[in-house]
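With one protein chain removed, the remaining protein chains of the complex are shown where they sit.
Coming up: chain A.
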Amino acid sequence: MYDFELLKPATIDEAAAMLAEGDAQALGGGQTLIPTMKARLAQMDRLVALSGIDAIRGVCTDDDGRICIGGGTSHATVAREYAKSYPALASLAGRIGDPAVRSRGTIGGSLANNDPSACYPAAALASNATIVTNTRDIGADDFFQGMFTTALEEGEIITEVRFPVPEKAAYEKFIQPASRFPLVAVFVAKFADGVRVAVTGASSDGVFRWSEAEQALSDDWSADVVAGLAAPGAEGMISDLHGDGAYRAHLVKVMTARAVKGAV
């Protein structure tokens, strides 16, 4: 790893001030960034560790019934806290990486990185979550802007993520066994006013909504209706040694049908 100075702010304001100066980068749980730095694929003069900021850790429920998860909350905590109140989200969190990754990895880090194969972006987009930062609220539809790209400005920190809780939801992941990331995964969420379907792992633009499936499922919530749809186009899908674009497109359809079937 290249050398850097590690800064440990205790508050968001301190962290924001540190990030505003020179070549600085925020560190969440470090389960992606630290391996990237060890491989010398990333370097910075100053690394601002968010792990000491108590205010962005933990969970609560707001007046609208939305669940609010601090940006620095670990996957293990989400898996534990929401097993009953939002089981699809808890199940997603409880299947990220492995237990040691889930102890350290955070929801804010995952969303800010927006890896095209990460799990959390699918939950945030399908649930129509609001990403709260130290400066503003960003709707999930505006937040994800392509592979490793989000609406976050330089130095902006995710402090909280607010999830409306759907009537029914599920996350179906077709795992890439070596990395334990999804090869393709689909999060479906059924709300009173319609269904949202978010797909991760498939598109080279990162997480996306499969609108044809959303319309069909809003009219008729059944796995059979998904079977009747054409798979999304293979164009723009990730194609690599693990699976070509057409295969991933097919998996989108299969995972969506399974998610609808398994939704609770």
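Please note the rule applied: a contact is a pair of C-beta atoms (placed from the backbone, for glycine too) under 8 Å apart; a residue touches a chain by one contact, two chains touch by 3 or more; residues count from 1.
Note that contacts and distances are computed from a predicted model.
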| item | value |
| --- | --- |
| Chain not displayed: protein name in its UniProt record ("PorT family protein", "Branched-chain amino acid ABC transporter permease", "Carbon monoxide dehydrogenase small chain" or "Zn-dependent aminopeptidase") | "Carbon monoxide dehydrogenase small chain" |
| Given A:P35, A:G194 or A:G233, the one touching the chain that is not displayed | A:P35 |
| Residue, one of A:A20, A:A55 or A:A100, that touches the chain absent here | A:A100 |
| Missing-chain contacts mapped onto chain A | 1-6, 8, 27, 30-31, 34-35, 37-39, 47, 49, 51-52, 76, 97-101, 103-104, 180 |
